[in-house]
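Notes follow the structure.
What you see is the complex with one protein chain gone and the rest in place.
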Amino acid sequence: MLLSLIFIIIQALIVFAIVGAAVAVTLYSEIKVASHVQSKLGYMRTGWHGSLQGIADMIKLLLKEEILPGKIDKLIFLIAPYVAFLPVFLSFIAIPLGPGLIVKDLNIGILYFLAISSVGAIGIIMAGWSSYNKYSLIGGLRSTAQVISYEIPHLLSILPVIMLTGSLSTVSIVNAQEKVWYIFLQPLGFLIYFISTLAECNRTPFDLPEAESELVSGYHTEYSGMRFGLFFMAEYTHVIAGCAMATILFLGGWRGVFLPPFFWFLLKTSFLVFIVLLLRWTLPRFRMDQHMYLNWYILLPLSLFNLIITGLGILLF
Amino acid sequence: MDIELPNNIILTKLEPFFRWALSHSIYMFPFGTACCGMELIAVNAARYDLMRFGVIPRSTPRQADLMTVAGTITEKMAPLVKRLYEQMATPKYVIAIGSCAISGGPYHYDTYSVVKGVDKIIQVDVYIPGCPPRPEAIIHGFMELQEKVRKGK
Amino acid sequence: MIKTEELYLNVGPQHPSTHGVLRVIVKLDGERIVEAKPDIGYLHRNFEKICESRTYTQVIPFTDRLDYPSSMVNNLAYSMTVEKLAGITVPKRAEYIRVIVAELNRIASHLLSFGASGMDAGAFTIFLYCFREREFIVDLFEMLCGARLTYNYLRFGGVSQDLPEGFIEKTKEFCNYFKPKIDEYEDFLLNNYIYSQRAKNVGILKKENALSYGASGPVLRACGVKYDLRKDEPYSVYNEFDFDIPVGKNGDCWDRAKVRLEEMRQSVRIIEQALETIPDGEYLNSQVPRLLKPPVGDVYHHIESPRGELGFYIVSDGSSRPYRIKARSPAFSNLSIIPLISPGLLIADLIIIIGSLDPCFGEIDR
Partner (left out) sequence: MGEERIVEIKTEELLKIAEEFKNKGYTYFSFMTAVDEKEKFSLCYRLSSLENKNSITIKVKIPRDNPVIDSLTSLWAGANWQEREVYDLFGIIFEGHPDLRRILLPEYWEGHPLRKDYQDERITKRPDFY
């Protein structure tokens, strides 16, 4: 009993270390990608090409004062960043990084991932509500609308994959892609999944809850110090989790030749993350009504259509 | 010297780390009101690239370490400057960019609505003179601030 | 039925995309704007009062700081007004130099505004691209007078210094470099699907309203009114150049951005022609006295600044100091249409509208 508890704790720490490192690298590459897109250099002075920047940022955020503004809903305000960060972090339990490199091969892995990663949005809504700031409130409400609507095509785009595999376990989905990656069978499904993941992570062109030019900083306007840092980390963790899941569902997970499986997984996920970062610095932002239109009028019918076609295909062949 | 020393040791050991971290990761709250605000944008843009020093613009004062007052502050604006400064989390720094923010500059004489220097309202750490100062001067000002952060006040 | 209440949102005076210190008090129903009230004056530096205690020459540096993205045009408007008042003639070469610098500055100002309209929609990169090109123009001005932003270059009866060596070649180089960039920006922002969805049919201004509000510049031309002082009341030597006046159709935010983009093309055309035909000769009328004492009277002169009709109304009492100077600020009139065009739109549209009106607060608040 005690031994297994220690084992679980060690596992959690390893996952935390991997996720933390991944977030730090993503943060650093975000600035570097942005800077090079904008013909700048980005971080240069902290360590070699600014490689220690993440550490400097973290130390600073940890030791800075945390302000509790007046009139806030104190309890909700204090726990909101954790509610935003923890579920996204926990979703890594069901993600296999290689053969056998998984915390727990749940037989409802996909369902678990979908359920727990969308809990993070509740943290955003809590932050928006409790901040006693109108910008935060609007940001929180936008987030609510976004999560409710984009969850549907998100789920519907995964269903065909589950139908093809016949299992909800992430490991068996990867194993089922031995011959052909699902992106070739489900190109439309991949596209819908990718777009709705962007929306779920609040990334451009769907970064409406924090829309910097409209809502100052949206839901985290009133947060300072490490609590703001947690929101920041939550966003990037969500991006990584979303991209890792896309790799498993559509890009054949760790499968590949020559290189060890873990590297293939890393390579595919990094490529997807890179595209997400690149999109951020090239595209403008949607307006709220257009954002909703895109979901209900385009993505939802398309994903239903995709589902029906897949069902027919399975029936016929 | 006495028993309470260990507590102090931890503090003094952490402080250099914090100072190093802060000097390399200054989140800036760009408060540009007038002409100098343009040069502040130019410093952040491609050619001068202030981001090399780890300076990132944040749009809310809560998350900022540094407020750059670039431009003239009028009587109507003064209460807001003070309020924005108070909203920032400690440790906080202020850079006054341009002669308007330092002393009123060209609007010092014969004027009824211009505050003659932002240091009449809030505490300023680094002054960057010029009307407007060149981007090189602004970068120098930021490096002076980094030096100041590292040494402590 | 749920009882709902309108929400008052205070946008500014410190907000990432109010282009300075604009404050708009917005009454919201959900995210929809019921009423928008701009509140200005956060940069009121009493230019007009200061001028009353300065000599005519000492006012020139203050005009720099009125509309700081386009200082040269401000200098030009003020100098031309005083020249009209005192009856000073300007040598031909100086007129050409003035046109070149004014058009260069128009490009610089439009670049800023065009980039900022992209940034308001969330496309941050276009803004930095525009700034990269703006740096080239700033370099040219630095060659000319040593300053990057506030030039103080024009004098009554000419300009303070002749063109430096190599300026003409460098400007030609810039024109050749810049022309393909304009097409790139058009593809990057105006033809972008998301941006055109955001900006088309947003903030439509009707022609009658534009006239009645005294709107001018790209805001007026985007409504389809072909009114440009460079063509309609040609000042300086503009009648010697061949250029078009772009007009929009709908008067929405997309049209305003488009008009600004086209104007940059036309400005490049004017600069190229002026560089070809610039005559030799004096650059400053040496007859102008140090301490200018214009005759008693009043005069109004207006020119086309990047933001619209920029005019100076000067009353002289015969002494060396102006009795009263009034700057007719185009952005002031342009900004006053916000309460008219924003109700019924979303809060995100308001940001786009403010950006498309291109306010500059040095000039609005004076």
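Residue numbering begins at 1 within each chain, and the chains themselves are lettered A, B and C in the order written.
Keep in mind that, in the parts below, contacts are C-beta pairs under 8 Å (C-beta built on N, C-alpha and C of every residue); 3 or more make two chains touch, one makes a residue touch a chain.
The structure displayed is predicted, hence computed values, not measured ones.
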| item | value |
| --- | --- |
| In the full complex, displayed partners of the excluded chain | B, C |
| Options C:96, C:213 or C:243, residue touching the unrepresented chain | C:213 |
| Omitted-chain contact residue, chosen from C:44, C:155 or C:260 | C:44 |
| Interface residues of chain C (partner: the chain not displayed) | 40-41, 44, 46, 48-49, 53, 55, 208-209, 211-215, 225, 227, 232-234, 291, 298, 300, 302, 309, 311, 313, 315, 320, 323-324, 326, 328, 332-333, 336, 340, 365-366 |
| Absent-chain interface as seen on chain B, which is shown | 75-76, 108-113, 116 |
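Keep this in mind: only the chains that are shown with their structure count from here on.
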| item | value |
| --- | --- |
| Contact graph of the chains (line, ring, star, complete, other) | complete |
| Farthest chain relative to chain A (centres taken as mean CA coordinates) | C |
| CA centroid of chain B to CA centroid of chain C, Å | 30 |
| Where chain A and chain B are represented by their mean Cα positions, the distance between them in whole Å | 34 |
| Between chain A and chain C, centroid-to-centroid distance (C-alpha), Å | 43 |
| For chain C, residues that touch 2 or more chains besides their own | 15-16, 128-129, 132 |
| For chain B, residues that touch 2 or more chains besides their own | 45-46, 59 |
| Chain C-touching residues of chain A, taken from the complex the two chains share | 34, 37-40, 134-135, 138, 204-205, 207, 211-214, 216, 281-290 |
| Chain B partner contacts - residues on chain A that touch it in the complex | 31, 35, 38-46, 50, 52-53, 55-60, 63-67, 212, 216-217, 220-225, 228 |
| Contact footprint of chain A on chain C as seen in their complex | 7, 9-10, 15-17, 31, 118-125, 128-129, 132, 189, 192, 194-195, 197-198, 346-349, 351 |
